[in-house]
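Only one protein chain is missing; all other protein chains are in place.
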Amino acid sequence: MEAVSDAVIVERVLRGNAEAFGSLVERYRDRYARYALHMLGNREDAEEALQDAFTRAYRSLARCDDPERFGAWLFRILVNRCRTLGARRGRRAKTFVFDETALLSASEDHPAEQGAWREEIDRALQRLRPEQREAFLLKYVEELGYDEMSRLTGVGVSALKMRVMRACDRLRELLSEVHSA
Amino acid sequence: MNALKRALAGVLAAAATARAQDVRLAQRLDKPTYVAVNAIVDSARVAKLPTAPLVDKALEGAAKGSDGQKIVLAVHQLSVRMTSARRVLGTSSSPDEIKAAATALDAGVSERDLERVKSAGGKRPVTMPLAVLTDLVGRQVPIATATTLVVQLSRSGVKDPDLALFQRNVRADIDRGADPTVAATTRARGLVARGSTSKTKPAQ
Partner (left out) sequence: MRDDDNVKIRDVARALREPVRVDASFNERVMRVVRELPKHSHLSFWRRWAMPRTITVRPLAASLAAASLVLFALVGLWHVSDDLDRAAKPIAKAIFPPKVAPEQHVQFVLVAPDAKKVAVVGDFNGWDPSHLGYQAQHRGGGVWAVTASVPIGHHRYSFVVDDSLWVADPTAPRVVDNDFGTTNSAIVVEEQR
């Protein structure tokens, strides 16, 4: 069975069927949770930002000019929410666990190398400046083009390229430190 | 506030309420079903029947995912039952009594049985006796027996809270394995013998 398009679901919601919005939540939840989690560094903040983004999207749904690209429009809202939440909360101490079950299922004698490596990446990511982290995630994890990143963030392409480059340099530096320790 | 303002306000309020119901129907029904249901509701309004139960029936059908034809049929049949109910209970019967009577008719209670319950209650509202009657029938007490029991209870002056307690006790007995007719007859006998009291007693 073909999936119903975003535009069809948006229309249903605008006609008063609030419950239909649940399909959009289901559709985009996991995809965008990843970005929020890496951007904010902990699950609670990420879920708050994501929930906030969905709520705002619902409230202003009538202003979504291109319902076929609801996902991109929602993502823009999420990027902004992450910026606001990140600025408000400041840097968090490390209590980051990417996937508790992955760690729990690791052998007792040898902590999973994968899990440890992931933790290092996550710590290094959180040590980036927020705007560099944002640019890095959008470019390398969300795999957006610079034009699209510029539309999303309101930042010029040259500035974005600079941020991505600095983020990469800093990550290499931080992760090399770990391995030489 | 003069009479003209009140009349105007009353008309506006009634129109607003009616239209508010229509808005819910319009939101939840497809167009053909909405048109058909609205026609039945309008006819009921003209006949001075309560229209809220008809709207509720349509909303119930929509909530349960029924197709449009079933919804229209259900609303139409309810309208017919309410017409019968009002004919039996009289034009001064309340919307709740008409609703309860229409529900009883749907459960298989006859118009003749409705008349008996109405007569037994005198001037008291028959909403609760009819709700209890419908419940007994739903729990497999034969209609004739259930009607007779409810008539006897009403004639004995048993009040609504005691009727509600009677229903709960019968249900509890059936849940424990008692035969529905035996349970209902036994509990009714006890209540009639005790006479109606204003205090409710816990189920044994």
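Read from first to last, the chains carry the letters A and B; within each, the first residue is number 1.
The working rule: a contact is a pair of C-beta atoms (placed from the backbone, for glycine too) under 8 Å apart; a residue touches a chain by one contact, two chains touch by 3 or more.
Fair warning: this is a prediction, and the values are worked out from it, not measured in the lab.
For the chain missing from the display, the contacting residue among A:72, A:85 or A:121 is A:121, taking the whole complex into account.
Which of B:53, B:68 or B:121 touches the hidden chain is settled by the complete complex: it is B:53.
Although one chain is not displayed, its contacts with chain B can still be listed: residues 1, 5-6, 8-10, 12-13, 15-17, 19-20, 23-24, 26-27, 52-53, 56-57, 59-64, 66, 70, 73-74, 77-78, 95-97, 99-100, 103, 106-107, 127-128, 131-132, 134-135, 138-139, 160-161, 164, 167-168, 171. What chain A contributes to its contact with the hidden chain is residues 11, 13-16, 18-19, 21-22, 25-26, 29-30, 33-34, 37-38, 47, 50-51, 54-55, 58-59, 61-62, 98-99, 117-118, 121, 125, 137, 140-141, 168, 171-172, 175-176, 179-180.
Here is the rule we go by: only the chains that are shown with their structure count from here on.
Chain A and chain B have Cα centroids lying 55 Å from one another.
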